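Note that one protein chain of the assembly has been removed; the remaining protein chains are unaltered in position.
Just so it is clear, A, B and C label the chains in written order, and each chain counts residues from 1 on its own.
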Amino acid sequence: MVVRSWRHIKERYCLIGTRCKTCGRIFFPSRNICPYCRRRGELEDYKLSGRGKVYSYSVVHVPPKELEMIAPYVIAIVELEEGPRITTQIDCKPEEVYIGMPVEVVFRRIKEDGEEGIIHYGYKFKPVENQ
Amino acid sequence: MVVRSWRHIKERYCLIGTRCKTCGRIFFPSRNICPYCRRRGELEDYKLSGRGKVYSYSVVHVPPKELEMIAPYVIAIVELEEGPRITTQIDCKPEEVYIGMPVEVVFRRIKEDGEEGIIHYGYKFKPVENQ
Amino acid sequence: MRDVVIIGYGQTKFGELWESSFRDIIVEAGVKAIEDANIDGKDLDAIYVGNMSGGLFIGQEHISSLIADYAGLTPLPCTRVEAACASGSLALRSAYLSVASGHHEVVLVGGVEKMTDVVDATSAIATAADQEWEAFFGATFPSLYAMMARRYMYQYGLTLEELSMWSVIAHDHGYRNPYAQFRFRTTLEQVMKAPPVAEPLTLMHCSPVSDGAAALIVCDAERAKEFVPKEEMIYIRASTQASDTISLHSRESITTLKAAKVASEKAYKMAGITPDKIDVAEVHDCFAINGLILLEDLGFCKKGEAGKVVAQEKIRIECEDFVTVNPSGGLKAAGHALGATGIRQVGEIYWQLKGDKNCKDRQAVIKHGYGITANVGGSGGTVCIHVLSNNRNR
Partner (left out) sequence: MRDVVIIGYGQTKFGELWESSFRDIIVEAGVKAIEDANIDGKDLDAIYVGNMSGGLFIGQEHISSLIADYAGLTPLPCTRVEAACASGSLALRSAYLSVASGHHEVVLVGGVEKMTDVVDATSAIATAADQEWEAFFGATFPSLYAMMARRYMYQYGLTLEELSMWSVIAHDHGYRNPYAQFRFRTTLEQVMKAPPVAEPLTLMHCSPVSDGAAALIVCDAERAKEFVPKEEMIYIRASTQASDTISLHSRESITTLKAAKVASEKAYKMAGITPDKIDVAEVHDCFAINGLILLEDLGFCKKGEAGKVVAQEKIRIECEDFVTVNPSGGLKAAGHALGATGIRQVGEIYWQLKGDKNCKDRQAVIKHGYGITANVGGSGGTVCIHVLSNNRNR
């Protein structure tokens, strides 16, 4: 199924989220409302460093159709050093990943859309070298 | 999108509907309940003759993707001589069709499913010759 | 049941909102409604949302959770309701019943559709019809209404000119609506000579593909006093709904919407009025023929006479001896963001009965203080009716 995705380029390619100036919280992906401050909130773009640690993970053996060729792959929730958590693949072997593993962002091809052949790019994370 | 369709072979290939023995009404496609008799209804398979008249029609100029190559085509509601009405293409030129036109069933390829290449067959209707 | 009132409304512009996502537009409408009602997010007890097909238009089901999340309103209960193009008003009806029951007091009701993000909208829209016995054989949505129009012409002698006048008036009305998708006027000739979509319907008899969102705040009438003065509350006097066969071909008649007759008769009874008390109506003209048929089914004129009524331009805002129909421009000119439409219709009537500044360029004459909306799902498989009142003549 083909749904327009150019709208997310800023977030998916540059890891830009939102910061609420009122309470200081940082959100990823972007929000139009701070759920804590609501009307009192004031939001601005915020570039994330792309460094964090694995908060939890799984190894996917039954993938959706368009990811069949890369399975099994590691999916994880990464806690970024600025606070927000995101869902991402980890570019490592299944047996390497663990909770607390330091990781950093890389940009990769995520998948190809079967019907129209559109290639989607976005972030993955990889283990930080020389730890 | 690929949804199993073998379940409709009986109806789409042989024009078999349902008759309620209690009230005599004939339904197409098949029903499990007679909406008029409900618990008192008793339903049986009923083979339709495939003859009828055009009850209303339209010529489609903006088709779904998988029918782009045959547009413009004639779509119609046909009233079968046994009573039920059905939606079908009429295998004739757009300028030929009119309300009341006598038609009869033919079996044709309806469409091909893009992604999986499955060919779907079913009924169309054509003008009765030698009227 | 308790009295339920509307105390706030907000909407996005309808149209091709390329810059905005699904999340953006529903949040925009919701925030506007909350601000209009002078309430705070904390006052809300629940959210209801009408949406036809997040699954097929944006690959996303479970939009209730998404919306509560991005509106910053978790853990409020949020419920999505669907009945094709009637999804919006069914969400309102669910919200209405939840307040009337005493279970909730203040509820946000939204409607939203993001239709321009997918490639093949025609196929997605067709899932409102019978997929196996209509769409499979090549019936598109416009072609179903085209067959209603063709049969109606055959039975009642309706002319293409009469039918086309509906669109001319719709655009004249929509021209005055800043939120409308199309803000241009048109002529009979332009309507009739537009590219054919499904004969006899041209592009100018059809509502467009639209992105859009709309939201209302409904509230227990007692509690509402906390937020707005009494004269700014609009009462929901009836909320009714009826169903019909999903396939057009299975109905006894295809020149009437039986569900509209059943639901509107119940609605008039529930509100305790007759059709002649209605000052202003928003009816579901996804295709011009449906507008005409609804004038008859809602009891504004006799069967077969709608063509004449429209040709005589009685439905215009300026005409004082007939109900004003679709002052917003209707689905034809204001746009048709499927799940949002039912909410937008009620929002327009809310503005009209209040005499809100948002409709100052298109204000209908309000004599009796009643308005009605008719929201249709599919080719008439669902119809939902709301009767509103400004309560000034009670």
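Simple rule for what comes next: a residue touches a chain if its C-beta (ideal position, glycine included) is under 8 Å from a C-beta of that chain, and two chains touch if they have at least 3 such contacts.
Just so it is clear, the structure is predicted and the values come from calculations on it, not from any experiment.
**Student:** Among C:Ser98, C:Thr202 or C:Thr324, which residue is in contact with the omitted chain in the full complex?
**Tutor:** Answering carefully, the residue with contact to the hidden chain is C:Ser98.
**Student:** Can you say which of C:Glu35, C:Glu61 or C:Asp356 touches the chain missing from this structure?
**Tutor:** Answer from the full complex: C:Glu61 touches the omitted chain.
**Student:** Residues on subunit A that touch the omitted chain in the whole complex?
**Tutor:** With respect to the unshown chain, the touching residues of subunit A are 5, 8, 29, 55-65, 67, 72-73, 75-77, 85-89, 94, 99, 110-111, 120, 122-124.
**Student:** Considering the whole complex, not just the chains shown, which residues of subunit B touch the missing one?
**Tutor:** Against the left-out chain, subunit B lists 1-4, 7, 31-36, 38-39, 116.
**Student:** Touching the hidden chain in the full complex, which residues of subunit C are there? Just list them.
**Tutor:** Interface residues of subunit C facing the absent chain: 1, 46-47, 52-56, 58-62, 64-66, 68-69, 73-84, 90, 93-94, 97-98, 100-103, 124, 127-132, 135, 240-247, 250, 258-259, 262-263, 377-378, 381-382.
By our rule, only the chains that are shown with their structure count from here on.
**Student:** Averaging only over C-alpha atoms, locate the centres of subunit B and subunit C and give their separation in whole Å.
**Tutor:** It comes to 32 Å between the two C-alpha centres.
**Student:** What's the distance between the Cα centroids of subunit A and subunit C, rounded to whole Å?
**Tutor:** Here the centre of subunit C sits 39 Å away from the centre of subunit A.
**Student:** Measuring from the mean C-alpha position of subunit A to the mean C-alpha position of subunit B, what distance in angstrom results?
**Tutor:** 49
**Student:** Could you list which residues of subunit B touch at least two other chains?
**Tutor:** none
**Student:** Going by the contact rule already set, what residues in subunit C reach two or more other chains?
**Tutor:** Residues 119 of subunit C each touch two or more of the other chains.
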